[in-house]
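Structure record follows, encoded as C-alpha cells.
In this view, the complex is presented without one of its protein chains, the others remaining in place.
The chains carry the letters A and B, assigned in the order they are written, with residues numbered from 1 in each.
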Amino acid sequence: MRKALVIQEDLIILKILERLVILNQYDCRAIRSINDLDIEDQSENFDIIISDILFDGIAPLDFVFQIQEIILHKSLIIVTNMGQKKIEKEILASKNVSGFFPIPLDMDHIQKLIA
Amino acid sequence: MEEEILKLLIQLLLITLIIIYGAIAYTMLYRKWRTSRLKIIESTFAKICSLFLYPNPNLEPNLIEIQRELKSVGIVPSKPRNVQYLIDLMIRTQRSILGVNYIKLKTLFTQIPPYGASASKLNSKKWYIKARGIREIYEMDQSQYTRDLIKLRNSDNIYVRREAQIGIVIFLGWKSLRFLPYLKRQMTLWQQIKIVEKLYDLYPVPDLNHLRRAYNSDRPYANELIMRIIRKFHLTEDIAYIIQFIDNPKFETREAAIYCISSFLLDEDQIGEIKEKFYNISNTEQQLMLLKYFQRISMEIDLPFYKDLLYNGNDSIKLSTADILWSNGYKEEVQDYYYQQYTQKANSDFISV
Partner (left out) sequence: MEIDLYYYIFWALNYFFLFYGLCLTALYFFAILLSNRSVTRNKRKARFLQVNDIVSASDIPSITLIAPAFNESRTIVENVKSLLALQYPFYELIIVNDGSTDNTLKLLVDKYDLEPFDSTFITQPIPTSTVNKIYRSRKLQYKQLTVIDKNNGGKSDANNAGINFAATELVLCTDADCIIEQDALLKMVRPYLEEFDQEIVACGAAIGIINDSVVKNGVVEKLRLPDRLIPMIQVVEYIRAFLLGRMAWSEINGVMLVSGAFGLYARNRVIEVNGFNIHTVGEDLELGIRLRKHMEEIKVPYKMVYLPETLCWTEAPDTINVLIKQRDRWARGLWETMGLHKDLFFNRKYRDMGLFYYPYWMFFELGAPIVEFIGLLSLIIFTFLGLINWSIAILLFTSVYLLGCIFSTISIFIYVKNFKHYNTGKDVVELLLAAYLEPFVYHPILILGQIQGYYKKIFGVKSGWGNMDRKGFQTLPKEKADRS
C-alpha cells in the first residue's frame, strides 16, 4: 500500500485530508505538527507528503528544504494559510514541491495529484 | 479611633484578597474543564465533516446519527456557548474549503443545529454579538438578510459596520460599489483588504460600469479602495485613476497609489506623467520608492531625468540616482558629478581660508 504523511495544525483540515488520502488507497499518518514526527517516520519512504509550511521554529522556505533531508518522500504538496502569490512563487522556485494550495482550497485538485 | 478604622480597613483588604483568590481558583478550574470540552467538540466535528465529505464506500452519511453525535458532546440549546463554538467551527471549515465540498458542507450545515441563531444576534445591543451575527450570516451565505446588513453599513461601531460592509460585498458583489464609496465614515485598511479579497474570490469578473461610477467619490478611503481593486484585478486600462493620486497631498493616499502602481508595467507616456508628478511629492522615502520602481520597469535610462535629480535632488535622492546610473553603466556621469562636487568644495574651502 502507498504511504502518505499529512501535517496540518488545523484539526478539521487534517481530518478531511486524511480521509481523502485514505480513500485513495494510501496508508496515512496524520499529525498536527512536525514535533509529532517520530523516529519511525524518519525511516519511512512516503509516496506523498501533504503539509503546511507554518511551523514553530522553522521558516517556511527552510522547512521546504529541510524536509527533503529529514524524511524520504516522492512528492511534496503544500496546503497553507499563508498562500500569497509571493510565497507561492518562492516555494515553487525551490523546485522541491509538486503542488501549492492556499487555503481555501478545492480538495479535488489534491485528489487529482494523489490519485 | 484611628486604630479601629485601620483595623477595619485591614479586615476589608483581607476579605478582598480572599475573594480574588477564589476568582483565580475558579477561573483556572473552569478553563481546564472548558478546554477539554472544546477539544472533544472540535474532534467530533472534524470527524463528522471528514466522513460527510469522504464517506466509506457504499455508506451514505446519516444526518440523524450526526445530530445525535453532536448532542452527545453538548450541542444543545441549553448550552449556548457550546452552540456558539460549533458555529465558529462551521465558519472556520466553510472558509477553508472550495468547490463541490463547499456546497456539500453548506448542505450539511443547514441540516444540523443551530437553526437561525445568527439572525437573532442582529438585534443585540452589544456590538460584539451584533458583529458576530453579521459575520455568521455572510460566512454561512444567508443572503436573505442583505437588507439588514445594508442598514448597518454606517453603524457607529467600527466592527458592526465593517462586518456589514463585507457582508454587502459578499451578497451584492460589484453592485456593492453603489454604497461603499459613499459611506459616512472612514474605512480601515483591513476593511479595504477584505472587500478586495472577497470581490476577487467571489466575483472574479470585474464589472467596470459599477467600478467606474465609483470614481466620482472624493472620499480618500474610497480612492484607496478603488486603487486596490484596480491593482488586484490588474485593470491596465484604468491605470490613469491610480496615477492621478501619485502626488496627492495625503500621505496614505500617495502610499496606496505608489504601492498599487508598482504592480503594473507602464508605457512611456504613463511613466512620463508620473515623472512630472514625482517633483510634487513631499516625502523623500516615497520618491525613493518611485525611483526603484522606475528602475525596475524602464527599458532604457532616462538620462536627463536622472541627471536633473543627481544635480538638484536632496542627498538621499542624489545617492539613489547615482546608484541607478552607476549600476546601469553611466559611471562617467556619476564620476563627473562627484568630481564637480569635490572641486566646488575644494574651491569654497580655499576661499574661506
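By our rule, contacts are C-beta pairs under 8 Å (C-beta built on N, C-alpha and C of every residue); 3 or more make two chains touch, one makes a residue touch a chain.
In this text, all values refer to a predicted model and were calculated from it rather than measured experimentally.
Enquirer: Of A:Ile22, A:Leu37 or A:Ile103, which sits in contact with the chain we cannot see?
Expert: Considering all chains, including the one not shown, the answer is A:Ile103.
Enquirer: Touch as defined at the start, partner being the missing chain; which of A:Ile22, A:Leu37, A:Leu54 or A:Leu113 qualifies?
Expert: Checking each option in A:Ile22, A:Leu37, A:Leu54 or A:Leu113, the one touching the absent chain turns out to be A:Leu54.
Enquirer: Have a look at B:Arg228, B:Lys277 or B:Lys307 and name the one touching the chain we're not showing.
Expert: B:Arg228
Enquirer: Tell me which stretches of chain A touch the chain missing from the display.
Expert: Listed in rising order, the touching residues are 54-62, 64-65, 81-87, 90, 93-94, 102-103.
Enquirer: In the full complex, which bits of chain B touch the chain not displayed? Write them out.
Expert: The missing chain touches chain B at positions 2-3, 6-7, 9-10, 13-14, 16-17, 20-21, 23-25, 27-28, 31-32, 128, 131-132, 135, 158-159, 162-163, 185-190, 192-194, 196-197, 221, 228, 232, 251, 255, 259, 283-285, 288-289, 292, 315-316, 319-320, 322-323, 326-327.
Convention: only the chains that are shown with their structure count from here on.
Enquirer: With centres defined as the mean C-alpha position, give me the chain A-chain B separation in Å.
Expert: Going by mean C-alpha positions, chain A sits 27 Å from chain B.
Enquirer: Could you pull out which chain A residues touch chain B in their complex?
Expert: That would be residues 10-16, 18-20, 22-23, 103-108 of chain A.
Enquirer: Enumerate the contact residues on chain B facing chain A in the complex.
Expert: 42-43, 45-47, 49-51, 53-54, 57, 89, 92-93, 95-102, 201
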